[in-house]
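Notes follow the structure.
Left out: one protein chain. Kept in place: all the others.
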Amino acid sequence: MDEPVFRVAVVGSTGYGGGELVRLLARHPGVRIEALGARGRDDEPIGQSHPHLAGTGYRVSDELPGELDAVFVSLPHGAASETVAELAKRLVVIDLGPDFRLRDPADYPRWYGFEHPRPDLLDHSVYGLPELHREELGRLGRHGIVASPGCYATATLLALAPLAGAGLIADVVVDAKSGVSGAGREARAQFLFGEVNESVRAYGVGGHRHVAEMEQELGRLAPAPLGPIDFLPHLIPMTRGILAACHVRPTRPTSQAELDDLYRAFFASERFVELAPEPPATKHVLGSNFARVHVHADDRTGRVLVLSAIDNLVKGAAGQAVQAFNVVFGLPEESGLEQLPLSP
Amino acid sequence: MDEPVFRVAVVGSTGYGGGELVRLLARHPGVRIEALGARGRDDEPIGQSHPHLAGTGYRVSDELPGELDAVFVSLPHGAASETVAELAKRLVVIDLGPDFRLRDPADYPRWYGFEHPRPDLLDHSVYGLPELHREELGRLGRHGIVASPGCYATATLLALAPLAGAGLIADVVVDAKSGVSGAGREARAQFLFGEVNESVRAYGVGGHRHVAEMEQELGRLAPAPLGPIDFLPHLIPMTRGILAACHVRPTRPTSQAELDDLYRAFFASERFVELAPEPPATKHVLGSNFARVHVHADDRTGRVLVLSAIDNLVKGAAGQAVQAFNVVFGLPEESGLEQLPLSP
Amino acid sequence: MDEPVFRVAVVGSTGYGGGELVRLLARHPGVRIEALGARGRDDEPIGQSHPHLAGTGYRVSDELPGELDAVFVSLPHGAASETVAELAKRLVVIDLGPDFRLRDPADYPRWYGFEHPRPDLLDHSVYGLPELHREELGRLGRHGIVASPGCYATATLLALAPLAGAGLIADVVVDAKSGVSGAGREARAQFLFGEVNESVRAYGVGGHRHVAEMEQELGRLAPAPLGPIDFLPHLIPMTRGILAACHVRPTRPTSQAELDDLYRAFFASERFVELAPEPPATKHVLGSNFARVHVHADDRTGRVLVLSAIDNLVKGAAGQAVQAFNVVFGLPEESGLEQLPLSP
Partner (left out) sequence: MDEPVFRVAVVGSTGYGGGELVRLLARHPGVRIEALGARGRDDEPIGQSHPHLAGTGYRVSDELPGELDAVFVSLPHGAASETVAELAKRLVVIDLGPDFRLRDPADYPRWYGFEHPRPDLLDHSVYGLPELHREELGRLGRHGIVASPGCYATATLLALAPLAGAGLIADVVVDAKSGVSGAGREARAQFLFGEVNESVRAYGVGGHRHVAEMEQELGRLAPAPLGPIDFLPHLIPMTRGILAACHVRPTRPTSQAELDDLYRAFFASERFVELAPEPPATKHVLGSNFARVHVHADDRTGRVLVLSAIDNLVKGAAGQAVQAFNVVFGLPEESGLEQLPLSP
């Protein structure tokens, strides 16, 4: 291997997102893990919080070392702004939380309930969806903020970006289904096995926070203003995976052939987006960084249906963060992300 | 008990729908099970096909006895038309299949791929959703056909009937999630545990058959013609339950207060429809004949969201059939259907 | 109905055991629910804690009314001793916790880590497994304590009682598998869906508390002292159900025929124990008060294998408590317990 090796750390390594970052980075040939941060747990074996990673031999610690090229931050929203801002002065921060995803400071009180402490930085961070922002990522340099997208936003944006770019979205209903790992690892009664198993329910009725990202990014692509997105997420009895069903009323009649051409062209050189000839199952991307997208022109209703499946913890979180990191540091985009999906 | 006791049989008792009929009818105080039909299995204990029912002591048989008041028929589509037509001359047939649900004979080749052998009977059968056709069921008498609704159609119609009746539906996307028991008990690789678990996928893209029922029944209620319904079902990793999310673009602006009044009035005297103050979970109706409906006016998008949860094998199949039977025979509507949901 | 109606209350109604008691008692023809206790929640609709029971219209409250015939107590161990002792002076207490199951006061510090506050009452309470203590339950009268058995103990005792009574147990390994509802409803990270799903693990290695009950009750039946039971429970990814596999080294060679006779005789008049010709699945008793027991003489190893399946929340908790209540009050033993299992 002649690839350079960059020194990285993970802040917030004991949650699900953090564990997934360790799983991927530990096998990344261009990376050396220098530290795994975990508040208040100094020098504890990683196996205490992540038994599946015990074999890696890593230990978590309360502090970050001085010499790093990049830090992955996986903390709850609001908790990271200050830390990220400080770190970003001297190294690349890939923030898996929402604190730097939105460009308009007014969106923070509206969607997240807090005033952003550093609105000046919002314009300087890059929304870390490589399929939409590869060039900006490549230009970031050796310090700055990558705001890694939310899981629902990732699935939805990959489904709708070609249509938005072509000015084909008159109106869209996004009905998404997620495994429960998206809710994190905090002990809450509603996420107990006994409550989740053999059940499905919608939540976030009236406005899930990821809508803000979707509207921002699709709006950026669309030639004319888009109306509000009707987004409804569901919790289903599985651990990993998101399937987004996007029901689009097009601005003009279209055809399967036009859609196929549009999507093929849009994703032609994408390593991690697979156009699926059949409606995709989340199991077919499990544990991998792939997204599977299926587009269908429905002659009966005149609508366009786009289905998009990802693993919420990989392409929807840790994998995407690593992919963006690779772009920023000029590594092959698939470094550390070559695992094939695990099925059955 | 002074309730009369009616003699019933189940045709197709070895499938999931059939087993569920036995579970309910065996404890129905107004019913005596005279026969459980199963092609080619004569005098076999029910425990062979349904171990959970072994304790009932019933046996399945290849033939129906002569003296019956009603027959429940749970057979694949197309298989039952002739049998049902013949039996309906002398007794009440509650058909859980689709063969007599649609009024327009042209719908059968279109949606089900067969010419209906008895189009003359379509106008004489009653669509067995008591919440919409209670009076016709009550007038049926002692012979005739009750066409018990499909599971998806039940969830959707209970969600949308008030809006349709009020002329409020301009356009609707129905995005539904179902447990796998709806696919029946036939051994098919795609329904193996290893394929279904930890996965979600859409199917029936471009037109699931239950759309025909939905459009027929909502069209009947609506003051003006409705456009095609965009209906998309999903298979999720659970055994029982359907959740339908109905995203409605209303014909005019409405409000939460108006919707609450509308739904309360529509379902005021319904024993099996519960208006839920929170988005319902399918687990909260598991094993019961209840439907839970939640309506939400979304100020941000201008849409109305209606969520509806049922147990697909009870309110979506066997329970609904028993409910219709009760109405036809003048029994209390909840006879045999008083089980509370099983949770967790 | 000419059955008398007894006035009951549930203390600890918001947990899983409590919810299950409400589900059963609400449909019990010989019972009127007078109060559902829940500390610190006065006059709250039951649907807040148990959405599936919202339709019953009950409300929980912080206090018990004065006029009651029986109280069902479903509280964590140690929490109930004083309450139970006080209530038992004037009415029948069916305690679903372990505080009065063990006869030897020394067992409490040993297995549960607390000194029993009322060792004088241990000899006066009845171990509420009707299959073993029906006569004592029938003699209890109108006040006193029924100590309802633990879920693992129930499955194991029903499996092994015939062998113990016949002096056939030289040595036994009990390897049990349980759904996660047995762990209760408290939010703990290890019982999150993401941790439990797609995984199995043993726990309580070196001594689960239910061993004490098993040894006490089997010891009582056996003609000679039994050695310690090797009991190992497992948590498996399901919500309800316990399967106990009891691997017995017999004191002398036996045969399938002898075992069949022994078990048939032992359970001949038991309403809720079914001898299964095939290894039972927990699904086949789901939601019901049935236990399924299968006994097998293994010629190759010389061992006897007994498998026993129950629903841990019904025959392993609430259903068994209701069954014992029925015996105490002279009601038909199956009153309120006639639900058939729910499958699939």
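Lettered A, B and C in written order, each chain numbered from 1.
Just so we're on the same page, contacts are C-beta pairs under 8 Å (C-beta built on N, C-alpha and C of every residue); 3 or more make two chains touch, one makes a residue touch a chain.
Computed from a predicted structure; not experimentally measured.
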Residue of C:H50, C:R185 or C:K283 in touch with the missing chain, whole complex considered: C:K283
Please identify which residue in A:T14, A:S125, A:T239 or A:T301 touches the non-displayed chain. A:T239
I'm checking contacts with the chain that's been left out. Which of C:D175, C:D260 or C:E338 qualifies? C:D175
Could you please point out the chain A residues that touch the chain left off the display? 16, 19, 23, 26-27, 50-56, 181, 185, 197-198, 239-240, 274, 276, 278, 280-281, 283-288, 290, 338-344
Positions on chain B contacted by the hidden chain, ascending: 16, 179-181, 185-189, 191-198, 237-239
Can you name the residues of chain C that touch the chain not displayed here? 171, 173, 175, 177, 179, 194-195, 197-203, 205-207, 227-230, 232, 234, 236-241, 243, 245, 247, 249, 279-284, 286, 296, 298-301, 303, 305, 307, 309, 344
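Just so we're on the same page, only the chains that are shown with their structure count from here on.
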Here the gap between chain B and chain C, centre to centre from mean Cα coordinates and rounded to Å, is 36
Taking the mean of the C-alpha atoms as each chain's centre, how many Å separate chain A from chain B? 39
Starting from the mean Cα coordinates of chain A and chain C, work out the distance between those two points in Å. 46
Two-or-more-chain contact residues of chain C, please, as numbers and ranges. 16, 181, 185, 197-198, 239
